[in-house]
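Only a single protein chain was left out; the remaining protein chains are all shown in position.
Right, chain A next:
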C-alpha cells in the first residue's frame, strides 16, 4: 500500500512538473534536460565523503526526472554504485533505481541485467534486500515477459539461502509476485516450474525467523491470488504453522488454511490420532475454530470472520460450534437455554421457578471427560464470550452468514443471538439484532426468547429500539400469547419513548399482517368489547389505541371473519384511520360499509404496462408537435403536463419519471410562452410588464433545470446534456430580455462574454453528445460561433433571438430508473398549539426527525432551513452522524436544531424545512469534487465565480410555534 501510495505521489509529482515545463519555452527545456543527469554526475564526483554523497542523492530524489532522461540517470547511478564503498550510499542508490524504474513510460528491461549483476557482488544484506526490491519493481513493470520473470525468480531462489531475514523476505515476496502461474503450452516444463516455486516457498515455512515464515505464507497467498492452484500437500505444513509462537505467522496461516479449504473442500484427510478420515473442509473448519480461542485477539477476529465464509462445512461440525456443557463439581448441569426450552415444551407457563432447578444432575466420570477436545466444539461459544468486542462482532457476523445458508443451524444459534442482545457494548447488540433480522425467515421465536428480545425494547438507545422494531417486522411468532406479549411491550415502549410512534406503528402493521390467525382470538380483548355491554369509546388520538387498531386492521386484511367482532365505533375509526394513516391501514372489505370498502383497491389495480405505455405515448405526441400551430402546441403541452402529474400521483413507481418529464415539458412550455410574447416586436420601454413576465419565465426555467439535475437519482449523462441545454436556452432568453430593457452597452458586454463562455464550456463538457443534438439551439449556435465571437453585443442578441426561435425541441430520453428525492418531516408535527417557550437570547433545541428518500450523499447536501417571521432565514448543516441509513435509497435524519431570537411579545410560528444543496460545478456527469464548507447562515443564493451553489426546498414546510420570552432582570 505504502509503495503504491508513493508511486502515486511520484506520478502526480512528475505530472505537475511537466506542466511547468510546458510553460517554459521549448528551448529552455532542451537546455535543462541534459544538465540534470550531468549535474548529478558532477555532484557525485565532487562528493568527498559518503555523507556528502548521501546528501546529494537525497536532494536528487526530491526532484522528479522526466521519462526521456531516466535511462541516463540510471547509468550514472550504476556507475557510482560500482565505485562506492559505503553501504548506506549504495542502499540509497538501489532504492533510487527502484523509484526510477517506476516512472511511467519507462521500460526498465535495459537496466535489469545491471541490477542482477550488482546483486552478485553485493555483500551488505540491507543493500541486497533493497536491490531485490528494485528487481521486484522491474518485474512487475514487465508483466508480459515470462523469460524475464523466470530469470528474476531464479535470482531470487539463489539468494534464499542468505543469512539475513530481510533478504530472504524480499526473495520470497519476489517469488510470490513473479512466480509463474500460467499453464502454458509447454505444459510439463511449466508445471514443473510451478511445482518448484511452491516447493521452494513451502520449504521456508520452517524458517527460523518468524518474519520469513510470514513472508513465505504471504507469498503463497500471493500466488493463489494470481491464479495458481496451490497444492494440497501444503495443507499439513500450514496446519503446523497454526501453533506458531508468533501472531503474524498464525494469522497468515489461518488465511492459507482457509484458502486451501476452499480449493479442496471434498478431499479426505486422516485424523492423526485415529484411523478415521474426514473431509478437508471440515478439518480446516475445526482448526480455524480452534484459533477462535487463540491468545492474540487479531488472530481471533480473523478466525471468527473466516468461519462465516466456510459454507460447505457439514452440519454436524457446524452444530458442534455451539456446543457447551455446564458442569458443577464434575456433575452435568443444564444450561439456562436448555432449561428454558424444557419449560416451554413441557407446557408449563407458571413463572415461579422452583428452587434449585439448576442443581447439577448427572455425575460425570472423570476418566470420560476429554479435556483437550480439539476442533469445532464451542468455537462460537468462545467467540461470543470473548473479551474484545471486535471478536464478538466478528463472531456474530459469522453466525449470520452461516445461519443464512443453513436453516437448522439458524434454529440452533437463535438462543445465542438472543443472548447477545444483552451484550454490554451497544455495537454488538445492534449487530446481533441486525443479524437476527437477516436470518428471520428461517426461524420462529419461542416465547421465552421473545421475552428476552422484547426486554431490549426499553433500551435507551434509539438505534437499538428501531433495529428491534425492524426485526419484529419480519419475525415469526409461534403463539397468540407471544403476539400479546409483543403488543404489550411495544405499548410500554410507546409510553416510555413517545418519539418511537411511527416506528412502532409500522412494526405492528407487519406483525398484524403476518399473524392474522394469532391476532383473531385476541381481538375482543384488545378492543375491550363485551358481548352484552357497550364499552366506552376509546380516545381516537391516543397513540396506543391507534397502535392496537393498526395491528387489528392489518390482521383483518387476510382474515375475513374478524370484522364481525368489531363494534360500531371501530368501523368509524377505521374510516378515519384509513384516511389519515393510509400507509399503515390497508383497504378492508367491510360488510355493509359500501362507502368505506374498496373505494381505492379495484379501480386502479396497479398495472405496470398500460401506465408506462401511456407515459410514452403522451411523450410521443408531444415530440411530434412540430407541425402544430403555436396555440395548439401550448395546449398540448399543458394537457400533457397535467396528465403526467396526475399519473405521478397515482403510480408511485412511475412518479419520478412522470415528474421529471413534466418538469421538462413545463420548461419547454415556459420557453415557448416567453417567446410568444408580443414584446419582441415592439420597442422595449413600453413593455416593462411583459418583460417582467419573460424574465420571470427565464428565472423559473433555470430553477427547474437545477431541480431536474440534482433532485432526481438515476439521471444519466444523456439527460444531463438536455438539462444543460435547456438551461443554456434560459440564459439566452435572460440575455435577450436584459438586452432589450437596459440602456447602454457596458453591462451587456460582460453578459455576452459570460454567455459565450458558457456555450464554450458546454461544448467542451458534452462534446460526445453533440451529434445527438441535430437542429437544436446549441447546434445552430455552435455553427454561428465564429461570427458571434467577433460581433457586437446587439448583434449577438439578435442572432440569439432568431436561433432560439428556430431551434427544435429536443427529445428527452428517459433513463431506466428515475427517482425523485423526497423528504418528509415527521417531527415536529406542526400540530401543537403550545408554543415552545424559552428565554430570548438563549437557545432552545428543536428535535427534527425526517425521512429522506432517494437522496444521494445526504451528509453533504441536506440542510435544515429555519424561517423566522421577520424574514430572517437560518441554514443549518446537520452533523454527518445525524443521518442513519436504514435501507437502500432511504435515509433518516434525526437531529437537533438550535433556535434563538430576541424577545417577542406573543408566540408566533416559524417554518422549518429541508433543503437540498447543490453546486452547479458538481454535475453528475463529472467526478465529484470535495465539498466546500458552507457558511452557517446565508440568505439567498450567493453566486460564486465558477459555479452556482444553491438550494432546492424538497420537503413541505412545518410550522412550529415558539415564544422567546424576555429575560428577567
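What to note about this one:
Simple rule for what comes next: contacts are C-beta pairs under 8 Å (C-beta built on N, C-alpha and C of every residue); 3 or more make two chains touch, one makes a residue touch a chain; residues count from 1.
Here is the rule we use: contacts and distances are computed from a predicted model.
UniProt records the chain missing from this view under the protein name "Cleavage and polyadenylation-specific factor 3-like protein", selected from "Methyltransferase type 11 domain-containing protein", "Kynurenine aminotransferase 1", "Centromere protein T" or "Cleavage and polyadenylation-specific factor 3-like protein". Checked against the hidden chain, the listed residues A:311, A:404, A:452 or A:558 yield one contact partner: A:452.
Of the options A:117, A:315, A:422 or A:757, the residue whose C-beta touches the omitted chain is A:422. Annotation: of A:278, A:381 or A:826, A:381 touches the absent chain (contact as defined above).
Although one chain is not displayed, chain A still touches it through residues 245, 295, 324-330, 333, 335-337, 381, 384-389, 419-420, 422-425, 452, 455, 458-461, 496.
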